[in-house]
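Apart from one protein chain that is not included, each protein chain of the complex appears where it belongs.
Order of writing sets the chain letters: A, B, C and D. Residues in each chain are counted from 1.
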Amino acid sequence: MISWLAYYDDVIGHMFVLMILAFSMYVVMRVGVFSVASIGFWAIAGYGAAIADQYDVPPLLIVGGALLVSGVFGLLLALLAVRLSGLSLTMVTIAFVLLLQVIVLNWEDVTGGSLGIFGLPVHIGTYGLLAVVIVVAVLLALYERGRTGRAQDSLLHDEQLAQSVGIDIRRQRIVALTLSALLGGLAGCLNVFQTGMMVSNEVGFHVVVDALTMVILGGTAAWYGPVIGAAILAWLPQMLSFADEWRLAVQGVIIVVVLVFAPQGAAGLIQRLARGVAAKRRSSLLKRREPQDVSA
Amino acid sequence: MSLLSIVDAQVRFGGVRAVDGVTISLERGNVHGLVGPNGSGKTTLVNAISGFARLHDGSVTLNDEQISGMRPDQIFTRGISRTFQSIRLLSTLTVRENILIGTDRARAEGDGRGAGKLLPRDAVNDRVDHAVALLGLEKFAGDFPSQLPYGLQRRVEIARSVASRPELILLDEPFAGMSRAERDELSDVLIEIADDGFTLLVIEHDMRIIHKICSHLFVMNFGRCIAEGSPRETAELEIVQEAYLGKQHGTA
Amino acid sequence: MALLEVAELDVNYGPLAAVRGLSLELEESQVAVILGTNGAGKTTTLNAISGAVRARSGTVSFDGRNVTNSAPWKISRSGLGHVPEGRRIVGPLTVEENLLVGAYNVRSRGRRSELIDDVFDTFPMLAEKRDELGGLLSGGQQQMLALGRALMAEPRALLMDEPSMGLAPIMVQHVMDAVQTIAARGIAVLMVEQNATAAFRVATEVYLIEHGEVILHGPVDQVQNSELVRRSFLGI
Amino acid sequence: MSGYFVDAMILGSIYALFTVGLSLSWGILGVLNLAHGSIFMAGALSAYMITSAGALPLAVVLPASMLVSGGLVVLMELVAFRPIRRRAANPLAAELPMAIASVGVSSVLVAFANNFTAGYSLSLPQDMFTVSSINILGLTITNIGALIVVFAIGLTVALGLYVARSRQGRALKVIAQDSYVGGLLGISMNRLALGTMFISGALAGCGGVLFSIHVNSMHAYMGEALLLKAFAVIVVGGIGSIWGAAIGAYVLAAAEVLAVVSVGVGMRDVVAFVLIIVILLARPQGLLSKRKWQRS
Partner (left out) sequence: APGADGGAPAEGASSLTIPLVFDATGAAGPFASEALRGAQLAITEVNEAGGIDGTLIEPVVTDSGSDPQQAAAAMNRAVRDNAPVVLYGSGSNMALAMAPIAQQASTPLIAVQSGAPGLLENGEYVYRSTPQQVLFHELQAQYLAEQGVERVAVLYNSDNETYNELGSEGYAAFGEEYGFSVESEGIMTADSDVSTVTSLLLESEPDAFVMLLQSNNNTVPERLRQLGFEGIIAGSISIGVPTLTAMGDLANGIVWPDTFAYDIECESGSAFVEAYEAEYGELPGSLGASGYDGARMMIEGMRNAPSLDAEGIQQGLQTVLESGFDEAATCEVWFDEERNPHSPARLLQWQDGAFSTIATE
């Protein structure tokens, strides 16, 4: 067990980083905002951290800076984008990510262009990352319990209803977008700290797709959705290494199969099962109702 | 002093004057009826009060504070809640949770300016339990809305609005889809709520119910308020009979 | 043989039996009304007849053919119209387009415009709103549109789920008159209705259902005198 | 200068052939088919496979390839989209899972193509279609270029009229909104959805074959860059609008050619992404916006 853990240390560490990225996507998706700006902040913070690291800035200062920058930019983006709804927002944020990619590739002196920045010190290990994931997950789980969770549900499914029960949808969205930016930045920074590099592969459409895949496979029904999604995405390539050049194909098939059987993702499936239990309890109640009970 | 005053309200959609210069006021503790032919602007008036439709002209004042121009959530915070003519429940939440979201953002009483603190959790739960019991939904509290028949979904919708204990409750055809016995049952509930000091504005086509629960009736046609007064007197008016009730329908 | 025959129909939602052993018959030109409290299984019955929910057992035959659990679109094409609960207007289509899709299986362009004119004659308010988007109509206007849309298919039998819901009294009368007119043309009508007073003016048969079972069935004048119906549905 | 005009016309026509089908399935069935690029590629690849069995003229190969690519999308509808749609809570909730599932399918197609071509670029045989230059209205254009323009305009107009005027076109809009009502009105959701998906795939396949003749090359990833461009095209035109997609295609092509010529090649990709951001922030509904149909 110990040797297994040590052996797959980097996969496990990467999985934790992905979980934070998935959380970042999740907090906006949860309130019906289909933004993929997380990837943008992941990239901005990642390059920021890598560049600062080259100048031996203390790691904690880098994290602080990454959070500050993504928070501020996140807020600005949120104020700009909050009036867009649904897929328009998705498109704008995809364009934001792709634009960043063009910048990264062309601004070679700073970003290392298509190559990237390599050979940075590794600042955080698997246990450190685990601790961060636990803290974020607990905070999210607490945050979405009760009142806030219900508000998120109403934002996700019916804006007008949300407004009619006193929810300021604009404010909620700005909060969610900013929070998402913070988490995206944190994830990007930790990614560099864990791997010791930042490369242009980490920004672009396929990262958007990967991140979406995590959130959709895991589901947006509850905080454990992204945890499951990130775990799947981190381990699939490992488990499928036997398939050689067909690996991506096999991975594709697995994703399709999972989605066909659980279109709401793993978390949705879990909730559905719980719901099935609730329904069973109810039907026994109904049968016991006497006729005069109803017509009274 | 009236609880709510609407002065010369106008709502237009392109060329359609859905609400066309309505001036009415609602008195505290009363149940007000709002009737009128289909498309006469009743729902739009409720939308205008609750902030879902923009006024082109005129104003809405609640407790001397102008609320027209505010967002729906701000208006809710000031003590107005509403139901929708077409049912709006969240399929991912249970019946009880659907009712809870109506009260989650309710403010502690005594402030009225919308700046009060959110209600403590216990108080929220008490109010919701009360509303659940009032509308006879105890047995369905753990169900999901899609599993309920239409009539019960309506009750959940009403419970959500009532549970937050707002000063003014706007109900858009709450009796739709209910049988006569069920209507009677629900009308007793509404009377009880009014007796507790709440103010209601109820859109309804069933004149029998209107007569039973309302102390004051507004009649709309073509976006205007064409008559108001006690239900009995108002319903007798020829203009109301012609536009709304039809010839044979003199009495209930 | 009756135009629409339902025999021993059972419908379940998971473990819940929503309709149990329900049978009914409907002849051409006949108007039958289903009464029942909330949750009795009225909507479920209509949905099972038009194929929108699966029957667990029992048969539905229409025009002598067994259509139990056929696809809804097939049943609809065989001449059974359905005005659904809650109107279900297609929001982004205009009033006119909503009516035209009602006539999806009427191939002749000329016939379609005749049918539209008929609907506009019956509901002049819709003619005024011809180019308005369906989603923007008022509740009652949508109810008229839902009715008109079903008529566009030239059905031979029509299921109506609470057609008077959201209609002003004057419109309720108007709709019931319209029901009478179409029944006179030979169309069979099965309607679920809470406004029993209005429905009884045009109906010939009544089915009272409770907990998914028919507990009372008979011609209107008989059923009218039943204590249960008087108390719960007529308030006499 | 007229050379650049011809370039823009051809490029715009390729964008149009690609995007119109994508916009159709997305706007009407809510299927954002991220495998559309792979379907485009599959059209070209199938043309290659067909002609490698024996010399055939384009008039035979093109319809055959369209059949293949259309058939592939029909297959996707059957094994992935339909089951997901059926299991999802509501049409909106199915959109993202279907999009992610299409990514899965796409990786299967790409893996197949990649293994088939061993990663190389292939060329379609010259004897299938001989490219030569012709002169139309004083413009020099290759015959394949002219063919692309004619097909793009012809097919777009035909499809646009079909959706706007035919009874099936109206029915499509019903099932997009409410499949329950569609059934009650005698509309077969499944059949129409299959038809729509087939058309969308066949159009992509047509584009793929013509494009690979035009550039004398086809390879496994040939559709990927187009997919991102298609987002911009759809944003410009408004989701689901056939005319919008066509207009957006030519607008983007013209803007790109202009950017390359006047600013520089590096600016080319920036154009698409900046266009998305600017247009959506200025006009969230796209240039040809639809009327709002929801009220409270």
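Here is the rule we go by: a contact is a pair of C-beta atoms (placed from the backbone, for glycine too) under 8 Å apart; a residue touches a chain by one contact, two chains touch by 3 or more.
This one's a predicted model, so the numbers in the text were calculated from it and none came from an experiment.
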Sort by label and list the shown chains the missing chain touches.
A, D
Specify the residue from the set A:L67, A:L105, A:L155 or A:A181 that touches the hidden chain.
A:L105
Of the candidates D:V60, D:V131 or D:A158, the residue in contact with the absent chain is D:V131
Could you tell me which of A:H14, A:H123 or A:R147 touches the chain that is not displayed?
A:H14
Omitted-chain footprint on chain D covers residues 3-4, 7, 10-11, 14, 114, 118-123, 126, 131, 133, 142, 211, 215-217, 219, 221-222, 224-226, 256-257, 260-261, 265-266, 268-269
If you put the missing chain back, which residues of chain A would it touch?
3-4, 6-11, 14, 105-106, 113-116, 118-119, 195-197, 199-202, 237, 241-242, 244-245, 247-248
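We adopt the following convention: only the chains that are shown with their structure count from here on.
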Farthest chain (mean CA position) relative to chain A
C
Quick one: report the Å distance separating chain A from chain D, using the average Cα coordinate of each chain.
30
How many angstrom between the C-alpha centroids of chain D and chain C?
42
Listed in rising order, chain D residues that touch 2 or more other chains are 89, 295-296
By residue number and range, which residues of chain B touch two or more other chains?
52, 84, 91-92, 147, 181
If we count contacts the way the header does, which residues on chain A are in touch with chain D in the complex?
34, 80-81, 83-85, 87-88, 91-92, 94-96, 98-99, 102, 106, 160, 164, 205, 209, 212-213, 216-217, 245-246, 248-249, 251-256, 259-265
Can you name the residues of chain A that touch chain B in the complex?
146-147, 150-151, 153-154, 156-158, 160-169, 221, 271, 275, 278-279, 281-282, 285-286, 289, 295-296
Contact residues on chain D for chain A in the complex?
34, 79-80, 83-84, 87-89, 93-94, 96-101, 103-108, 110-112, 114-115, 228, 231-232, 235, 239, 266, 269-270, 272-274, 276-277, 280-281, 284-285, 296
